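Omission of a single protein chain aside, the complex is shown with its protein chains in their original locations.
Moving on, here comes subunit A:
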Amino acid sequence: MFTELNIILGFDHLKPPKGQFVLISDSLTDGSFLIHHFLSLYIKGGWKVCLLALAQSFGHYNAVGQKLGVPLTQAREKGQLRFIDGLKCSLQMYTCTPQEGQGENPLRVLRDKKATLRPLYDLVKTQVCSEEGVLDGPTLLLVDDLSVLVSLGVSAKDVSDFMHYCRVLMCPTQQSQGAIVSLVHKDADVEDEENSTLFRHMAYHGTVHLAVEGLSSGYSRDVHGQVTVTFRNVQDPSQSQTRKRRLQYKVEERNVSFFAPGTSRAVL
């Protein structure tokens, strides 16, 4: 599954991405299938995953995971998958009264303007690191998604600081054990300054950028959209500086097939 994309990215479940900051952006379409892909890639490989879910509940990921053949409930019980229910935390922040339990909520920045996302970072750190405070083995931090935080009123600076600290924790160098995959919405028809600023900040952190968008010619039954993969390499002058690859994709029941532009089965 997703084998073509894995070949292009150079990852698979036996060789997970290490030291990579993968930024997924989608415009006028839904790029969350890539989140499910990375989630199942790591679970299948037996590596550790911390999923910071701000957009969907655990049931949703579990349902999709079952279709992809990856049992998330079992992984969660085993401790391989650490799930941070950001959706519930954000709802609690809005529904609880100031007297009760606001102090422990990691998303207290939503009500308290002077707070930052530091409590959320501390929570992620406890989930991801061992007792010594370091990563043991390849670990993935999946953030789905960052635009939700901006929509809820967190400033782009706070989100960018949080992601900076996550990057320092997981993948400061290309030899680190950890990796980060995060999703940012970048809808072309919406003029959202905060969101665009956040996207640009994340683009500077990222080592791989997967831009998911619909076809410019409009809706098609056989080709659902295209993914542009951009590698930002500044470490090794013997390789090319930025490489871009474009793929088209079609979302099916249990898989997403990727193919070079113009080679869809409907066309050939």
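In this section, a contact is a pair of C-beta atoms (placed from the backbone, for glycine too) under 8 Å apart; a residue touches a chain by one contact, two chains touch by 3 or more; residues count from 1.
Convention: contacts and distances are computed from a predicted model.
A chain of the complex is left out here; the name its UniProt entry carries, from "AP-3 complex subunit beta", "Elongator complex protein 5", "N-acetyltransferase domain-containing protein" or "Aspartate aminotransferase", is "Elongator complex protein 5". The omitted chain makes contact with just one of the residues A:N62, A:Q80 or A:T197: A:T197.
Listed by residue number, the positions of subunit A touching the unshown chain are 116, 118, 121-122, 133, 157, 160-161, 164-165, 168, 172-173, 197, 200-201, 203-204, 232, 234-235, 237-238, 241-242.
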